[in-house]
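Below is one structure, written out as structure tokens; comments come after it.
For this depiction, one protein chain was excluded, whereas all remaining protein chains were kept in their positions.
Labels run A, B and C following the written order; every chain starts at residue 1.
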Amino acid sequence: MPEVAVRELTFAQAVREALAEEMRRDKRVCIFGEDVAEAGTPFKVLSGLVEEFGCERVLDTPISEAGFTGMGVGAAMTGLRPVVDIMFGDFLTLTMDQLVNQAAKVHYMSGGTWKVPMVLRTTLGATRRSAAQHSQSLHAWLSHVPGLKVAMPSTPYDAKGLLKTAIRDENPVIFFEDKMMYKLKGSVPEGEYTIPFGVADVKREGEDVTIVATSSMVQVALGAAEMLEKIGVSAEVIDPRTTWPLDEKTLVESAKKTSRAIVVEEGYGRYGVTGEMASVIAEGAFYSLDTPVKRMGAMHVPIPFSPPLEDVTVPTEQTVFEAARAMCGKA
Amino acid sequence: MPEVAVRELTFAQAVREALAEEMRRDKRVCIFGEDVAEAGTPFKVLSGLVEEFGCERVLDTPISEAGFTGMGVGAAMTGLRPVVDIMFGDFLTLTMDQLVNQAAKVHYMSGGTWKVPMVLRTTLGATRRSAAQHSQSLHAWLSHVPGLKVAMPSTPYDAKGLLKTAIRDENPVIFFEDKMMYKLKGSVPEGEYTIPFGVADVKREGEDVTIVATSSMVQVALGAAEMLEKIGVSAEVIDPRTTWPLDEKTLVESAKKTSRAIVVEEGYGRYGVTGEMASVIAEGAFYSLDTPVKRMGAMHVPIPFSPPLEDVTVPTEQTVFEAARAMCGKA
Amino acid sequence: MTIATDQARVIDGVRAEQWIRIYRRMVTIREFEESVNELYTRALMPGLAHLYIGEEAVAVGICAALRQTDYITSTHRGHGHCLAKGASPDRMFAELLGKEAGYCRGKGGSMHIADPATGNLGANAIVGGSAGIATGAALSSKRLGTGQVTVCFFGEGALGQGVLYEVMNLAALWKLPVIYVCENNLYNEYTHYSETTAGDMLARGAAFGVQAESVDGQDVRAVYAAAQRLVERARKGEGPTFLVCRTYRYHGHHVGDINREYYRSKQEEQEWKTKGDPIKNFAAWMIQQRISDAAALEEMQKEVRAETKAAVEFAIAAPYPKPEEADEDVYA
Partner (left out) sequence: MTIATDQARVIDGVRAEQWIRIYRRMVTIREFEESVNELYTRALMPGLAHLYIGEEAVAVGICAALRQTDYITSTHRGHGHCLAKGASPDRMFAELLGKEAGYCRGKGGSMHIADPATGNLGANAIVGGSAGIATGAALSSKRLGTGQVTVCFFGEGALGQGVLYEVMNLAALWKLPVIYVCENNLYNEYTHYSETTAGDMLARGAAFGVQAESVDGQDVRAVYAAAQRLVERARKGEGPTFLVCRTYRYHGHHVGDINREYYRSKQEEQEWKTKGDPIKNFAAWMIQQRISDAAALEEMQKEVRAETKAAVEFAIAAPYPKPEEADEDVYA
């Protein structure tokens, strides 16, 4: 095997590299969204792409989330591979009809004849002091909908590999990036790799408690695991990487092994991802669990602006650490 | 106490009576939506209201779900008590920004100064042979969102009492009616009553297994309970009536008593209501459960048109019966 | 043979066979829909359906100007569009009855007929729901240089949906080969369009940079002429257009909408049927122009009727999908 150079890239760079590689590989791949071209998005994630691929393939749109998402569906059905950019995950509210009544159902309703190989990239995540309409993590909604796939990378490495898989998938994929992770660095090998959907990644092995986390909460969980190690608790951190398809087996097996599980999520705690994953574990590891699965999601409030308020609405290394410590009976 | 006449009303009549009573009581209450006036909606739920209250208070709108839902928010903030009619729950996709980024957040974002006393009535439920865009049960999405309340009546009695409470509530309430229940009859006392939110109703007492169900699935659960009785299984049927606020205590206490629980729902089984309720029970009744909580939701597919396909996508008396029987170890 | 048409609607170079094909398509749609109504009345069809009777000239006039590889998107009232674009009645009926042999293997039903072979991107049960898809298809054609044109059919009720204006704006900005065809049959379900539509309909295209015009939707020759012009324009890369077709649905909003007098008068219905019938008027013109004669047209009608009957029988006899198929086709 040839040696593969591994570099440190930021999360944003990894996303950009995945897009650039796929656009070089496949002329049908194109990007559209607001301020994606010269501006390269407000987060500068796409900087440089319009220069390389031209404004025929990187298209600035009006502020018409429903309209251009719908166009993504039609374009995907007819030969392009659009990557639609929705600047903030909060604006998914405007695209739900196109995603749920159209994109997710076209293949099924047409008896399997039409396909929608489209990717919709958007953000999630709070603590940016952006208040209630720019801080939500709404991935539970999309995970609820058959016909969609949902990817939630937690590292630069995963971001690149999962995005390439998403672009090559024949189905609509919603790709969530935590806006607070764009500057996070991690090693990313040069050259080609993809990461299959539906395969959880054990980010850290452990024996005493399983922490299942998604997106940036994986980083939080890893931080908590370090703290736990210092008090003699060995935490296993599992990242499902895609909420749909969901790798139930890995979640369940880990919980069986540790007999304790916590689900950490930045989406709202009620009627969302924590409920699903906790149920899967509670059912699959029923006879092994020492204690109920603990769910930690965002507080059931619109995200407040004020820092001291916002900071208490989402799980942190400290709160995860404390929950795990209590669960493991360490005072 | 004066004797109260009890009549049999259909679910649709109960809804209409609640609206008529509230409109008589409070001049600020008004209705808007598509074909709500002379047509009285395609389901004829509102027939007669425009005749009594006039077209100033029962307003036909263009096909602009986002627009008139948004107007509901503004009207509610400024002195009206609008009841917005969204013909099919599937069209909620078009209103999500107005409901989630506006209605749900106005009170909070304004630091408690503005209020949105608005009701949005819509439908859920499959098996009407209406295919994938007219059959969804999307209440999990709204239940996920802080700032909204969600009511899901299962009988004519509950429909009337919950709707009156919804109209008097100072918050946005999403009110789901199963379109297949509109002709269901049940006794409804004449005159004034309301039903508080967040109080589950034990629709049938039992000892061996708890069946938690919402909306028309309560009727399915009751049917299954009858079948179970014949084989010597005593099922308790619990109807939370509102998914938010959720009466966790009643769910948990019942499961503690019976040591077995099934959650039956017409929403999709993944990342939705079954996960939430199963988690609540699995956690609260952890030390009492004999067996994992069983989740029964709609199959993870867009609802198909063809009757033999559609019929297998949602729980039925038979499938609930079988699940409960297996759970109770009856062959 | 080239036909000289009357002053108002000159279309040069249309051959007699083409007019006859057009006529046959219109009759096919009418017969199809009459059978749907009957299937419903006989309780043989699950659910409901929205009949296209009265509006045949629109779908047929437009689709006659399209190539097989051109795209259409359709609506809840979509049977006419699908047939006009080339769908065959037997598989359509099979779909309406929820049978495996249907265009969607029974999964779509009346409101979701789709067919890649005839460029049918799918009917859509969300009012305005296909505007994005149609515009996106036009983007593909432009980017891939295929020369295809997309027609987006919708009722005037869809003018209430904002997404339509979002994509019209985009189509104009990007000069996409898409034609927005508004079928103004006067009613959004049970409400007259004048109660739901302020301002000027044509101005709604123009305001977004989309060239707008209107046409008598009961006159297939006029529709065809307009379509040819707009399709050519689109194919040449001159951008999107908006065509409002004035038409009328003879039946209820759906097959179950029998008592309509609270929203429209019997007299109004009668007038449209007698004065504005697209099939009768076109037949009269063809006879007058000696493109055909009464006997030949009657013969054709009989043929179509027999074909339709056979298609219905095929569909009734066809098997249902197996329940296990419910979770196939969710993912590609």
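A few notes on this one:
In this section, a contact is a pair of C-beta atoms (placed from the backbone, for glycine too) under 8 Å apart; a residue touches a chain by one contact, two chains touch by 3 or more.
Predicted model, so just to flag it, every value in this text is computed and none were measured.
Looking at the complex as a whole, the chain kept out of the display touches A, B, C.
If you put the hidden chain back, the residue from C:M26, C:L51, C:I113 or C:V163 that touches it is C:V163. Contact with the undisplayed chain is limited, among A:V209, A:M299 or A:C328, to A:M299.
Across A:G191, A:G232 or A:P308, the single residue that touches the chain missing here is A:P308. The chain omitted from view is touched by exactly one of C:I20, C:A207 or C:A332, namely C:A207. Considering the full assembly, A:G67 is the residue among A:G67, A:G186 or A:P315 that touches the omitted chain. Listed here are the chain C residues that touch the chain not shown: 160-166, 168-169, 172-173, 195-200, 203-204, 206-210. Take chain B: the residues that touch the chain left off the picture are 28, 30, 56, 59, 61-62, 64, 66-80, 82, 97-98, 101-102, 106-117, 146-147, 149, 170-171. Across the interface with the omitted chain, chain A contributes residues 34-35, 38-39, 42, 60-64, 66-67, 90-91, 94, 128-134, 299-302, 304-313.
Please note the rule applied: only the chains that are shown with their structure count from here on.
Using the average of C-alpha coordinates as each chain's centre, A ends up farthest from chain C. Averaged C-alpha coordinates give centres for chain A and chain B that are 31 Å from one another. Taking each chain's centre as the average of its CA atoms, chain B and chain C sit 37 Å apart.
Multi-chain contact residues of chain C (touching two or more other chains): 104-108, 112, 124, 126, 129, 162, 330. Looking at chain A, one finds that residues 97, 101, 108-109, 146-147 touch two or more other chains.
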